[in-house]
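Taken from a larger complex, these chains appear in their original positions, while the remainder are omitted.
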Amino acid sequence: MMNSDRLKTLLENVKSGALSIDDAVNSLKTLPYEDLSFARIDTHRALRRGAPEAIYSEGKTPEQIAAIARVISDSGQMVLATRASHSLYLELAEKFKDITWHTQARIITIGTLPEPDLSRRILVITAGTTDIPAAEEAAVTAAAMGCSVEKLYDAGIAGLHRILDNIDLLRSVSVIVAVAGMDGALPAVAAGLVSCPVIAVPSSTGYGAGSGGIAPLLTMLNSCSPGVAVVNIDNGYGAGYLAALITGRNQ
Amino acid sequence: MMNSDRLKTLLENVKSGALSIDDAVNSLKTLPYEDLSFARIDTHRALRRGAPEAIYSEGKTPEQIAAIARVISDSGQMVLATRASHSLYLELAEKFKDITWHTQARIITIGTLPEPDLSRRILVITAGTTDIPAAEEAAVTAAAMGCSVEKLYDAGIAGLHRILDNIDLLRSVSVIVAVAGMDGALPAVAAGLVSCPVIAVPSSTGYGAGSGGIAPLLTMLNSCSPGVAVVNIDNGYGAGYLAALITGRNQ
């Protein structure tokens, strides 16, 4: 590990007399934040455990994204770019091999996704079909972090049997990610049926009062069923990442 | 009818020449709003059909309330005072006979409630026990308007079986009034199970983001299940009144 190496070299130079103690003290005073780089290295370790480096594409130019992706890619890690347009994909596809366009998730991945770890099973459910993009963002993110992801879409509470029909599936996984817009009641209903954590993702579908995802966000924060973790509106990436961290706790 | 009489007199005076046409035109310009008094009379008819005259007690002095109640009572109608305190009840009880204090509903009624009409069955349900005051306000109001009211309290979605166990009851009534705070998901779940209208009452229980009833109000306005009518937060009176109007449609 580089920083340890640098430290060792410095200390060896002190031991050998090549570096005076006062100069070493001065050098080390500037190190602490390099020591904090250890945190960075720890992050690297976390990444090797499955967390892809993510690029939030909105507000960045294709050039910026390509440059960041190059650094990540060259370091041997998988690249995961969220909120990506198809045109961005076409631009990156000219520069990177092993690149995949996850249409509904609006995610570009560069590199090979890990094999799904069947001991880390996640279920992603949605209330309606318009909630699918955020759900797919969560699913691809968790899969990129090594989870085994199953899906159950369009199972909202207006037809309660759709969720009840699948209660065995719900009870068999380690984490549920539940995406819902409008009344946002699905996560609370699901959490009442299972004993695993439910990650609730408000989606910005719908219109009128509480539109833009505010109504389901408030519903989820006020869930009568405990065991519900809320992330920001449309934040499928955050939900997938959190789900992977939680299942990673098994290791 | 008086106004017709007045009109006839006026026209007879025109015919006889006792009133000039120009003066008659001027008089008639002032009449229309007396004609609108007909609406008042029609309102009276509606009241005789079971709608008690309601007094919203907050912000009124006991003296004001007693005076209004006296007018209503003397006209032979039932008095219904909402948001009433027990001390108000004690004050009124010294002045009125046949007065009842509906503790949980915080309603005072003066006069005899009508016999429940079994063809106008209403079910009032709540998600939790703290939603009961608004539910009782709805129940007493609808009962005062002649409805037959049944209740199912503490049947929120965190334990879905509580509502599903009673699905036959839900399907047997003409209107459901559903009161819920926090996630406010009960009305949407109920509406997905029945084919009668569901009147949703957000209650101001709970805390944090969307507290004061805003979270359940938005949930209810955004219900994925159609057939949900929303009233203002804690407005049990409005829900009961609306339920009675809807069942009154049978007549």
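Per-chain numbering from 1; labels A and B assigned in written order.
Everything that follows uses one rule, which is that contacts are C-beta pairs under 8 Å (C-beta built on N, C-alpha and C of every residue); 3 or more make two chains touch, one makes a residue touch a chain.
Values in this document were obtained by computation on a predicted structure and should not be read as measured data.
Sequence-identical chains in the complete complex of this entry number 8, based on the file rather than the 2 shown.
Assume only the chains that are shown with their structure count from here on.
Measuring from the averaged C-alpha position of chain A to that of chain B gives a distance of 50 Å.
Residues of chain A touching chain B in their complex: 127-128, 156-160, 181-185, 188-189, 191-193, 206, 208-210, 214-225.
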